[in-house]
Each structure stands twice: as C-alpha cells, then as structure tokens.
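One protein chain is absent from this view; the other protein chains keep their places.
Per-chain numbering from 1; labels A and B assigned in written order.
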Amino acid sequence: MAKGTCPNVDHGPMPSEGRFHMGTASLTWYSKNLTKPFTGFARPLANVLFIAAAMFPGIPGYADNTTLRLATTTSVDNSGLLPTLIPEFERESGYQVHVIAVGTGKAIQLLRNGDVDVVIVHAREQEDKLIADGYGVDRHDVMHNDFIIVGPMNDPAGIAGLTAAVDALQRIADSQSLFVSRGDESGTHAREKQLWGLAQINPAGTWYRATGQGMGETLQIAGELDAYTLVDRGTWLAYRQKSPLTVVVQGDERLLNYYGIIAGNPAKYPDINYQGATRLIQWITSAPAQRLIGNFTIDGEPLFVPELISR
Amino acid sequence: MNTLAQTTENALILLFTGDPELWNIIAISFSVSLRAMLFATPVALVLAFLLAYGRIPGRRIVISIMHTLLAIPPVVVGLTVYLFLSRNGPLGDLRLLFTQTAMIIGQMVLCIPILLAMGHAAFQGADRRAWETALTLGAAPWRAMFTVMHEVRFGLLAAIVAAFGRIITEVGSSMMVGGNILHYTRNIPTAIALETSKGEFAQGIALGIVLLLLAMILNFALTVVQGKGVITA
Partner (left out) sequence: MMDQARRPLLRYHELEKRFSGDLLFEIPEFSLHGGDCIVLSGRNGTGKTTLLKILAGLIAPDKGWVECGGKRYSWPKAKDHCRRNVIYLHQQPYMFDRSVAANIDFGMRLAGVPAPARRRRTDEVLAWGGLEYLAGRNARVLSCGEKQRVALARAKVLSPKALLLDEPTASMDKEACEKAYFLIKRLQSEGIAIVIAAHEPQAIRRIANRLLQLDAGKLIDQTVLKVSDHDDAPRECFRE
C-alpha cells in the first residue's frame, strides 16, 4: 500500500459545498420517521441500513471544481512517485486529486472521452495523435527514465550485457526463448511493438505470451515463467526484490522513456477542470516539484530523471 | 519470497495494529456496499413481492431475465455502467464516472438480480393465507406486504446476506467505474487486486481476512437468527 499520509480517513474526499451531510439529531429523526412504514423485522433492518448509509459521506459528483482527476500509468503510481508528489500538490493548491492508475492507452482514451481532466503518460506517438485530434492541450515533458529488458539468470537467449535492444529481441525470437508482453496497449507495450517493428519481427508463437495485465502482474508472470520482458526502470526498482529475474539489456537510446503531462481541451469539454489541470502542469514542471522527482529513490536508486533540471 | 505463513502473519499484524490506510479501505468498502444495499433492497424486495403476488404481465420473462443476470460477471456490469456514465455515454452529463456513486450503481445492478430471484423464491414459498389473513384483518395491501415479508423474513435475510456477499467482494465493476482512487473509490477487492499486482501479498491477505471474517459473521448471525424461527405450517 502507498506509504503516503492519510488526511481524511473516514470521510472520503474533502468536504465541498452541496454535499449531503447529516447531524446526529436529524439522523435520529430520519431513522425514526423515514423507516416508519417498515414493521416487524423490516424496521430494525431499515434503521441499520439507513444509519449506516447516513454515517458515510453523501453522493458527490464532479460538479465542483475542487477535485482534479488525473489518469496515469501504473508505473508512475505504483512506483510510489505519485503518492509522494500528490499530497504536496494538494497541500499547496487546495485541490483534491483523484488518481486513476491505468495503462497509457486507457488513460489517453479517458482524456479523449472527457472523463478525466489531465493525464501523465508515456507514449509519444499516441500523445501526438491526441493533441492533433484536438483532445489534448498544453503537453509538457515531465521526466524520463528508461526501459530495460529483464530475463532469467541463465539467459537462454544469450543477450546479457547487450545494449542494442533490437538485437536482443532478434536473438530472443531466434532462440524461441519465452517472452512475456504486456499486450494491453500501455506505453510499455507501445514501445515494445515499436522495437519488434524495428527488428522486423512479427512476434507470435508459443514463446510469445501476452498477459493483458499491468506491469507488476506482467513482471510476476515473467518471473514465474522464467521469461524475458520489457519493463520500465521505475517498476523494476520497485519490484526487483521480489523478482527472480535480472537486468539483461539496458542503456540503448531507443529504450529512453519520456513521460509527458497533457491537459484535456476545454474547447471540447467546457466543464472539465482545466484550471486545476493547468495548476498541476505548472506545479509539476516547477523547480520544487522537479527536485522532488529527482530526489525520489527506491533503495537509494533514483527512478526518474526530471526533465527541466536535467536539461 | 514470502511464505504463506509469513504473509498471513504480516497480514494479521497490519490488521490489528490498526494501519489507517487499511482501515480506510475497509470503511470505503462497507460504506459503498451498504449504501448500494440500502437503495437496492427496498426496491428489489417490493418488486419481488409484486412478481410473486401481483398479476404482472410478462412476469415469467422478468423472472428468467433475473435468473440470467445472476450469472453476469461483474466486469460486464462494470463495462456497461462505464459506457453509460462515460462522458460520451447517455448519462455522461451527470459526471458520475470514478465516483462512489458510480460504484454504488454498479453494485446495485449486481445485487438486484440476487435480491429479486431469492426474494421472489421466498415470497413464492410463503403461505398465501398470510396475505389473505392480513387483508381480512384490516391491513392495507402495503401493510399486508410487510406482514408477508415478516413471515418470510429468514428467506429475505438470506437473500440480503447473499446479495451483500456478492457486492462486497466484487472487483470487476468497482475497478472499472470507481477507478480505484485512493481514499475515495479504493475498496477491499480493488485494493487486493492492486496490492497483488504490486506484489504486496501481505496487504492482499489482510484484506482477504477481513472479507472472510465478514462472511463468517454474517453467516453465523443468519444461523442464530434462523434458529429462533418456528418452522411449522
């Protein structure tokens, strides 16, 4: 579980206007009167259900502009970076950020649908298309790290120590060594497909397995199967303690992994929280936030290189 | 790698040291599912009653549809609700996607078929004389309905427990329409899915234990309550 702070344990999101809140007095009145038609066993049951429901927060939609919905890739959230950054932003800006961790493909789709206000993703081609289609605006580079290829200790494809990712994939295909793919249209999957394309291989066959799951699950599956897989360094650092796999290929230019932040286009969806999105973009590209990103480590190893400070 | 025993031990420590994150998730789970039950139960039980006692045209069809829906996977419900609530969907203007309300809607869709099917079976098994006796002793039809409900309360409680059991443990719908947002829409099942994907098995097991305990308590309670009933014609 995330190690972030827990500001409001019992109340869900922060209070906002129009929320349905109930004092104890009115609660008693309601349970006495609204459940009057219930007799016999139905009465106490109705009371219990009613009080239980009333004790918890009401039914806020996203009508208010104090919440900001951020869809992001699992690698950014599960690595623990966002749980470090977001409380800082919330404290400074007063916004409540709802993080929805999904694959890059789905995050971009959510922004396209107007279901979220802002995304942090890593698949440049899809991002450019999103902007070209007019659904995304204000794209900024936030940070980068790199992908690596991990595999079993005994290295059946004999690729340990290579830097050229395309060569490595070629050898994996040639030796028919097991390779596990995300297969979920995530940023990682997009990069993997791009590399296979460069190697002019159409990966198929019993040695190539698509999980259709997140990075963590895919790493676990690769571990259980003694297979190779492409993984972002952030997730790898978070998981390597638990994984029997080891890094075999790293350091290729083509393995660099850029994360960008994109706001939804208010011209398409006037009621999205564009203000909040702008605020987050400003903040995350500011020096203090970039420093936080640069200082974020797992077991002493930095995970991400902040874009503005590194330049 | 953690052994099973070790993981369970860590899970119990997490649970009983009152890890606030963990308890927050548990609270969300209960809050959402109880509210779903609160909204779904009265509607579903009244409908079940009407299906059993009223002469509603096409009620056979409704009943077979309900029995079919019993088998519907939560993800399919999740996807359907998602498509409805998404901005481009028919209810997109309500802006309910990724809220607790969306989870409640999904869970209502999941528990209504159970409440209806089991409730209908309970009413069907009720003695029709109960209904007639209540009426002839001066009950208005809706009061007579509550009287019949009281007579078949154990069947209805079983329906409620089964329905609650289904929604408190479902992951597919909540994940899809709730978005697994920390402190807001992350409930026990979606948290288990997440923690497992992160390899945090202890967290997953701890939450699993909560669900197991809950199931045990509910079933014991049901047995105790049912033990008090008088089962004669």
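Some points to look at:
In the analysis below, a contact is a pair of C-beta atoms (placed from the backbone, for glycine too) under 8 Å apart; a residue touches a chain by one contact, two chains touch by 3 or more.
Because the structure is a prediction, the values reported are computed rather than measured.
The shown chains contacted by the absent chain are B, with contact judged over the whole complex. The chain not shown here is touched by just one of B:Thr41, B:Ser86 or B:Thr147, and that residue is B:Thr147.
Chain B meets the missing chain through residues 127, 129-130, 132-140, 143, 147, 150-151, 229-230, 232.
Rule of thumb we're sticking to: only the chains that are shown with their structure count from here on.
For the pair chain A and chain B, the distance between mean C-alpha positions equals 29 Å. Of all residues in chain B, those touching chain A in their complex are 1, 19-24, 27-28, 30-31, 34-35, 37-38, 41-42, 86-88, 92, 94-101, 104, 142-143, 146-147, 149-150, 153, 157, 160, 179-185, 191, 194-200, 203.
Of all residues in chain A, only 1-2, 4, 6-10, 12-13, 37-42, 45-46, 49-50, 52-53, 55-57, 59-63, 69, 74, 78, 83, 98-102, 113-116, 213-214, 216-217, 220, 238-239, 242, 269, 271 touch chain B in the complex they form.
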